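Note that one protein chain is taken out, while the other chains of the complex remain in position.
Chains here go by letter, A and B, matching the order in which they are written, and residues are numbered from 1 within each.
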Amino acid sequence: MFDIIIIGAGIVGCNLAYQLSLTNLKVLVLEKNAEILNEVSSANSGIIHTGYDPKDDTLKALLNVKGAALTKELCEYFQVPFLQCGSMVVAHDDKEIDMLKALQIKAAQRKIPCELLSQEILRQKEPHIADSVIKALFFPTTGVIIPWELGYALMDNACFNGVTLKNSEAVIAVEKKSSYIVKTPKSSYEAKMVINCTGLYGDKVARLAQADYPINLIYKKGEYQVTDKTDASYLNHILFPLPTEKGKGVLAVKTVEGNLLFGPNSNIVEDPTHQDTTSIGLAEVNSRIHEIIKPLPQNRMIRQFAGIRPGSPTKDFIIENHEKWVNVIGIDSPGLASSPAIAQYVIEQFVQPEFHPETLNRELYIHPKPLLLMSLDERNALIKTNPNYGKIVCLCEDVSTQEVINAIHSPCSTRSIKGIKRRVRPGSGRCQGGFCESKIVDILSKELNIPKQQVLYDNDNTSFLTPMEDLYETK
Amino acid sequence: MKQNKVIIIGGGSAGLACAIALREKGIQDILLLEKENELGGILNQCIHNGFGLHMYKKEYTGPMYAQHHIDRFMELQIPYIIDATVLDISEDKIVTVSEPKGIYSIQAEVIVLAMGARERTRGNIQIPGDRCVGVWTAGNAQKYLNMDGYLVGKRIFILGSGDIGLIMARRLSLAKAKVVGVAEIMPYSNGLTRNIVQCLHDFDIPLYLSHTITQIKGDGRVEGITLCQVDENRQPMFETAKHFGVDTVLLSVGLIPDNVLSEKAKVSLDLKTKGPLVDSELMTSTPGIFACGNVLHIHDLVDHVSMEGILVASSIIKYFEDQDSLDLIPVKSKGFLNYVLPQSINPKSDTVLLKYRVSKPMTKGFLRIICNDQVLLKIPKVDLHPSEMQSFNLTKVILDKINSNVIVELSDE
Partner (left out) sequence: MNKQVICIVCPKGCKVLVSEENGVYTTTGNACNRGNIYGIQEAIEPKRMLTSTVKINGALHQRCPVVSSGPIKKELIMEALKVLETISLSAPVTIEQIICHNICDSGVDILVSRTMGKTNDL
């Protein structure tokens, strides 16, 4: 019997697991994918919004401002990168300047630092901003994180502190007795309380416990372009158009790693499982990005991806408790920035009154720092302890063999190529795995002690190799 | 800091040939750095034959061609390190390398860039659709099959009709995979006739010219693709869409010289070749840094890669003898040419091997060497194809007449 089952290991689930792991409660996390952070949490802009955008008196407004501050603290604590690069919302005409001024007032009310920049200053700060931009509102505290870097640090620590994580276990049925029985195809688990933070599937999972659950999520797909890191110096800040009803618009952001990310567009879709890019969508991103930034001298796109965001009909986060079944629903933008505050809110509102848990002193599991961010001396010290730190497996992203091995054996373990790519980056660079993928297969096969034909690319149905000896009928 | 007279980055065909030639010319202090766990480079996975016709008048397989160079390299006892990845090159020729023994910097007098190329990816050409497993570059699939002994899929569509794509179509067919088709965005194939015949016709694999993949579909694994004909501007005509059920898409859509390190060394690059700008000594914009092989421009024959390595070795000898820099004479291309290499002539060169690629297939054409509005040479050419690198040797007699900007022009009359 568990005290709490968390369904879904997206960024909200990871924050919840971590915060609950600091208590004496017995916690289980069920994740349907082979890897945590596999859907909404991995396909977004990685921006820690300051909180100027959400409407007054919404959960979004409350939790975004709080969550942004908490995210920064968490990143410092876990020693994962938080790049406070600042953001600019840009205006192209007088009408948009008026909107910037309104935004400025709202930001001031929420004590978010900001400053209106003149043409001259904004061009000094951002030389490649589009010619049509005439003014910008500058938010110096906006930052960017690697969403899965923080997510894995949270879950590694949660597991290190004793939380149980079960990957590849989708919840298919729920039974309510005095407690909840949560069933997956592999097993069933009992808990006093369940927290449903299943992102795109939040409404459907809610209906497993409450058949007439009335809310239907609205799915918005956003498509992105990723450039080669060579273009890193082209952009200094996050650039936003003015927000509209559809969202924050096609923006430009430099990732912590140094790639430029352009997007997202925003289109309502029916099917949350179909995260595909389209030629129309990519064309839209390619053209709208030039409303804020000048075209790059060379087309050096290395990847396109799409993310789907689960929006609620109220346009606000929905966080509610019904007979110890907690729904955390409609966590679209600014969900990433709000996530630590969402977890805190759930615990304060629903967990504490029910369990009155004890807070425990937990040791920190230090998430290994990427070699890329170390000095040569630091790297040499590591190589002395283990030569695999000197053996580079991914040239594009400067990743050593040992970092891959460490990720595989971390407290919340990683067992797919995609998981390795998220955790330690091989395959996310300009060769997109062309040079390193087969080496990652070798390492996974060796470390997990499985034949190569069982190595997963992503989820459980994604092994992809057939040995030559099985091809010819020789036996 | 450690020091070496010559550091060669890359132990593939270019690097090996350069190292061997340097040692044969008496240079002792050489260090070759190879990022993989063995020498030979990409040839090790190109197990088919057809290599070495120009250099050796023989048809070696890729590994055989490499082995001959490796054996000679070992015989000469040239120092090298495997599993050694160069992380950085500074403008003043300090090379930072990471290997199992440590991470350290070496001051070089001369650096040879011989890092080869990487393959263009799905992201580079922006094929929309699902992010499912089953899309690989042809070279990656080749590595899985020929080095590790694993096949990546059973029903395969190949995009791109360059030689790597064609060779893989045959190799996969022999490995009992069904190659459903090969598509080429251009109206002509970029592969050799012999590969069209022996790799496609032999296995009844259709070639779709002027076609491209416009969508990849699949949940978890690739399930199918949409193929569209393209118009004369290479834009897909969506009304021509055809669907194919396949589990794998292989991309053979070109190679890009791998110049990440060159950029770190602040070496100027050519937007057309995507390799360093070089003079006729194959020296880059940074004195003492040379380039050869696929890092300089994409080759179709390994023989030419080796010859470039050898040429760099000669240039290095000259560089050690005399480091005075002379004014370079720019070389520009005109007409139906994609590029001309080198981009400038060093007056020190006794002869200059011009290399170029045409921008469209031509049954006949005329190559003109022009200086000061005067045509110094007019050479008739037949059967020109963009996939075949052409070359022409400028002799001393011609070079003596060149004193300012040279234009290399290809026209049809």
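Throughout what follows, contacts are C-beta pairs under 8 Å (C-beta built on N, C-alpha and C of every residue); 3 or more make two chains touch, one makes a residue touch a chain.
Quick caveat, the model's predicted, so the values are computed rather than measured.
J.: Touching the hidden chain in the complete assembly: which of A:D131, A:E358 or A:E469 does that?
T.: A:E469
J.: Specify the residue from the set B:T61, B:Q126, B:T240 or B:S359 that touches the hidden chain.
T.: Within the whole complex, the residue contacting the unshown chain is B:T61.
J.: With respect to the chain omitted from the figure, which of B:D88, B:E109, B:E223 or B:E388 is a touching residue?
T.: Final answer for the missing-chain contact: B:E388.
J.: List every residue of chain A that touches the chain not included in the displayed model.
T.: Looking at chain A, the ones touching the missing chain are residues 468-469, 471-474.
J.: Would you write out the residues of chain B that touch the absent chain, in ascending order?
T.: That gives, for chain B, the contact residues 37-38, 40, 44, 47-49, 59-64, 66-67, 70-71, 145-149, 174, 192-194, 196-198, 201-202, 383, 385, 388.
Here is the rule we use: only the chains that are shown with their structure count from here on.
J.: Nearest whole angstrom, what separates the Cα centre of chain A from the Cα centre of chain B?
T.: Roughly 38 Å, centre to centre.
J.: So in the complex, which bits of chain B are touching chain A?
T.: Residues 35, 83, 85, 87, 96, 98-105, 118-119, 121-124, 126, 128-134, 136-137, 139-140, 143-145, 147-154, 175-176, 214-215, 217, 219-221, 236, 260, 263, 271.
J.: Inside the complex, what are the residues of chain A that reach chain B?
T.: So the residues of chain A in touch with chain B come to 226, 230, 273-279, 281-282, 298, 301-306, 376, 379-380, 383-384, 387-388, 390-392, 395-396, 398, 400, 430-435, 437-438, 441-442, 452-453, 457-459, 461-462, 464-469, 471-472.
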